[in-house]
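Have a look at the structure that comes next, please.
Omission of a single protein chain aside, the complex is shown with its protein chains in their original locations.
Order of writing sets the labels: A, B and C. Residues in every chain begin at 1.
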Amino acid sequence: MTTTIKDSVHDYIELRPTAEALLDTEPMQRLRYVRQLSTVQLVYPAANHTRFEHSLGVYHLASRAVDQLELEDALADRLRAAALVHDVGHGPFGHQTEAAIERHLGRHHDEIGWLLAETELGTVLEERGIDPDAVAATVDGRGPLGELVSGALDVDRMDYLVRDAHHTGVPYGTIDHARLIRAFRRVDGELVIADGNVASAESALIARTLMNATVYRHHVSRIAGAMLDRASERVLADGVLEPERFARLTDEELLAALADHEPTADAASRLRNRRLYKRAAWVRREGVPERFVGLEYDRTRELEREIASVADVAPSAVILDSPGMPSSPESRARVLVDGEPRSLGDRSPLVAGLDACAREIWRLGVYAPPDRLDAVREAAADVLELEGDPEP
Amino acid sequence: MTTTIKDSVHDYIELRPTAEALLDTEPMQRLRYVRQLSTVQLVYPAANHTRFEHSLGVYHLASRAVDQLELEDALADRLRAAALVHDVGHGPFGHQTEAAIERHLGRHHDEIGWLLAETELGTVLEERGIDPDAVAATVDGRGPLGELVSGALDVDRMDYLVRDAHHTGVPYGTIDHARLIRAFRRVDGELVIADGNVASAESALIARTLMNATVYRHHVSRIAGAMLDRASERVLADGVLEPERFARLTDEELLAALADHEPTADAASRLRNRRLYKRAAWVRREGVPERFVGLEYDRTRELEREIASVADVAPSAVILDSPGMPSSPESRARVLVDGEPRSLGDRSPLVAGLDACAREIWRLGVYAPPDRLDAVREAAADVLELEGDPEP
Amino acid sequence: MTTTIKDSVHDYIELRPTAEALLDTEPMQRLRYVRQLSTVQLVYPAANHTRFEHSLGVYHLASRAVDQLELEDALADRLRAAALVHDVGHGPFGHQTEAAIERHLGRHHDEIGWLLAETELGTVLEERGIDPDAVAATVDGRGPLGELVSGALDVDRMDYLVRDAHHTGVPYGTIDHARLIRAFRRVDGELVIADGNVASAESALIARTLMNATVYRHHVSRIAGAMLDRASERVLADGVLEPERFARLTDEELLAALADHEPTADAASRLRNRRLYKRAAWVRREGVPERFVGLEYDRTRELEREIASVADVAPSAVILDSPGMPSSPESRARVLVDGEPRSLGDRSPLVAGLDACAREIWRLGVYAPPDRLDAVREAAADVLELEGDPEP
Partner (left out) sequence: MTTTIKDSVHDYIELRPTAEALLDTEPMQRLRYVRQLSTVQLVYPAANHTRFEHSLGVYHLASRAVDQLELEDALADRLRAAALVHDVGHGPFGHQTEAAIERHLGRHHDEIGWLLAETELGTVLEERGIDPDAVAATVDGRGPLGELVSGALDVDRMDYLVRDAHHTGVPYGTIDHARLIRAFRRVDGELVIADGNVASAESALIARTLMNATVYRHHVSRIAGAMLDRASERVLADGVLEPERFARLTDEELLAALADHEPTADAASRLRNRRLYKRAAWVRREGVPERFVGLEYDRTRELEREIASVADVAPSAVILDSPGMPSSPESRARVLVDGEPRSLGDRSPLVAGLDACAREIWRLGVYAPPDRLDAVREAAADVLELEGDPEP
């Protein structure tokens, strides 16, 4: 007996009893209040979909994949459960507080063993003969067919590309997930894409590259994310919130906590009312010295203070954002070519182009309040030895 | 010079400078945190779209309508502004706290004059030579072409039907709004639908009837709404929140406030974790004595206490929900027939059918915690003299 | 082992080997050249979808229904086969030549026994142990669960509503077929819709009513259809084409045949180049005496000659089109109410409204070449005793 849920992307999703029981737990219900695209709604106002509905979508695709691969029951149960709970480890605003949580708890959101152990999620699994540790390993991409849930071309990615396209209105994420899942094969225990589907696999890679450029790495969302990170660090450093408690908040519980603490109240109000910092500098890869690319956190904060001092503004008025170069995990996806598994990256002449593309959209950003942009821009150009025009 | 925003429903929405300035105010930004369908997301998990994106959509359709009608600038400006701000008066969870706010403030969400007077919204309007009072009247459906924003077949309705369909995945809301707007005419100052479009106008009426049955009046959402109303009443009665403050909260700020007050903490937790009351009774119109249909609030609470007493449960363990009969405002829409304006209801043989249909989906509900259903059901059947089987 | 076909409406359609073999026959391949909506493409230029793709869609929905109902293999095979071949009996332009074929062959398009007997279709079925006669009966709505393929709420209707919406761009056909099929139950051998789905069933009825008004009965398509009927009659009466040969033509083979015969060459050219007759009269039900509603063919032709004579134009310059009142077969659909099967028409207060609605869109049409409209209008008003203004 199955229950069905109506979804805006996959239409009807059938839930098995285990999935229903998992959904009824607090850690899963919490995901109703964590937006899938965190601060992207400040750019694309319709991007309010949540990790809850996304989790249902990933579960649905995993169920399809498990049927396609004709897996034995125990493995199928484990994969479906892992697909459903794969996001429970996310903090408020998902990826936007990931770094802060890692700094304070040393834990990545894909490590959910502790959550399964400490909450009713573990009990639900055990009652149904599903090993929580095996589920946790699967969420982390380990164990039999772990790559189905967290790998080069996993059902997580397939769902979010299509769902993010549906909710932002940006069409690039529209991949042919049904074809990809039909193309799944298991060869020597490994998940591969059947012969003749290179274009479909490439399309997922392309979709992510274009969604990165247009949605995921939009500067307004990056600015909001950086502001959130600095404010999160402050409430954690000031002991306002225990890290474990912080990690279990919802998006708006975090906003409320920031609003309640004087040193972060301004950031909270700016985020809430979309009165964000703006770009003082926005520089392509070629204008940034190698040593300032992909900065560590401590070094970033040090440079922020240095820029603030040169610009003669308050330290909190400068945010530096120098991300690492984006990687293309999809290029490691395995495709069958004349019956032999190969890496998509080896087969597809597109992959190199897409890597260059990703490099092309990379930017170092320096953000400041609108009335401090000029001073901060000059100071940043000086301190970071930026070349070319740093203006956005 | 216009700015554009990408929308999931209307693709690109062009914003004039006035609209941009209005959007940048706190009352408008707040709508990012008020869900369009409040508790419906507990049934349709993808229904997380907000009154903010809906407001943009209504503005977009009003802009189209204003162009279609070739209105003079001043009226066009007023209508567009009214369309954009029409929902700022909503409290947290929109319609679900409407009754509580009316009881405590004596104000309906369409009365927004005070908001325009007290917030930056008014300033923005005045700076651009738009009379805030005229805008407030328009939002309330009064003044020239007020029916475009709040009337029998307004752009508000057109947007929400399509948007709710997109986000729930339920197709019934898919109306042909582009055709309806092209059919707009202004005859003797009145908004009418051009000849030959009765079917299009009916389709909007039908869409709402079917969305009512499937989405808007789904029992799970009604239960959550009733729980929210009782808890809201309690925090207001206990003086935990000033009514004016209450009315300006976001959805999740209200949940947080309920969680912080001991007498409402259980309700907050049930709402948050979807551990809702269930239907103890669910009775068609014909099984309910006339005098128990469409009950006043005070009478409802009295009957709840009576049922609780008969059932020997705590008063808070019984919620009675006896709504009025739904009306069909669309039937008053004006359509041209052979050049003469007539009411859609007079022209369309469907309207009577749809009214009967609406009556058909009406239910009286009595809700209780899952472990008290039998006792409450018996007591309710007794107190309310219900006929037939009250079980859902 | 299944093959899959990509469809614009249902995405991937899986074909079992029997379906593949049936598709490979000439009678099925012919359907690639018969448009689903015949002359509607003259109004909605994108309506070029064919009975071939529609047949695949009906097969797909039947396969889903058969799984939902958990039918025994033999019945499942029969129903799937019947769904796939259900349209092979259609002549060129489908319903637009139906009457001509019935006059000359005394055969309705749902009677396909002769086709199964005479073509490879029958062989394919027999080789797989499927009785062609049983399949033919099913297509005609007879035998076990015949109503699934041809009944009050069959998969044929479900597919065409959604497909016609997709291809015309008119949204009204968008029904929730997935929900309806999930709601299928078999009670005492009869196909019924499960409790709680009255709104879904009504939505199909509504969809057809609105599609009738907007698409299927659009006057331009009706005019083209009437011209096609008269020209078809002429080539048949003149012995240019044997009726059996006529019935097996494709749309464009018929146009070519009409172009090659001098008396029908003008009609062929008008149809091809969209230089159609226009409405000389277009009269609501209340303006037409009872005895001129739903006219027999011979009587129609007699009246056409009479009107032509009064108007002093060539007999071929007058086309009279007085269809019967549309019926609502969906109202006979069986729905479960509290576990008891009832007719949808008895349960749904909408049905009467929709019947009235259908009556409302009925029109008697008289069509003539653009330069003969006035003369024909006057003559028709006279001969048919039309009341009110007969102008469109």
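We take it that a contact is a pair of C-beta atoms (placed from the backbone, for glycine too) under 8 Å apart; a residue touches a chain by one contact, two chains touch by 3 or more.
Just so we're clear, the structure is a prediction, and the values are computed from it rather than from any experiment.
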Of A:Ile5, A:Ala21, A:Leu121 or A:Ile175, the residue that touches the missing chain is A:Ile175
The one residue from C:Ile112, C:Val170 or C:Ala281 touching the chain left out of view is C:Val170
Checked against the full complex, the residue among C:Asn48, C:Thr123 or C:Ser327 that touches the missing chain is C:Asn48
Sole touch to the unshown chain from A:Ser8, A:Ser38, A:Thr97 or A:Ser203: residue A:Ser203
The missing chain sits against chain C at residues 5-9, 11, 24, 26, 29, 32-33, 35, 41, 44-46, 48-50, 52-53, 56, 166-170, 250, 252-253, 256, 272-275
Note that chain B touches the chain not displayed via residues 4, 11-12, 178-179, 182
Chain A positions in touch with the non-displayed chain are 170-172, 174-176, 198-200, 202-203, 206, 210, 213-214, 348-354, 356-357, 359-361
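Quick note on the criterion: only the chains that are shown with their structure count from here on.
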Rounded to the nearest Å, the gap separating the Cα centres of chain A and chain C is 50
Chain C touches at least 2 other chains through residues none
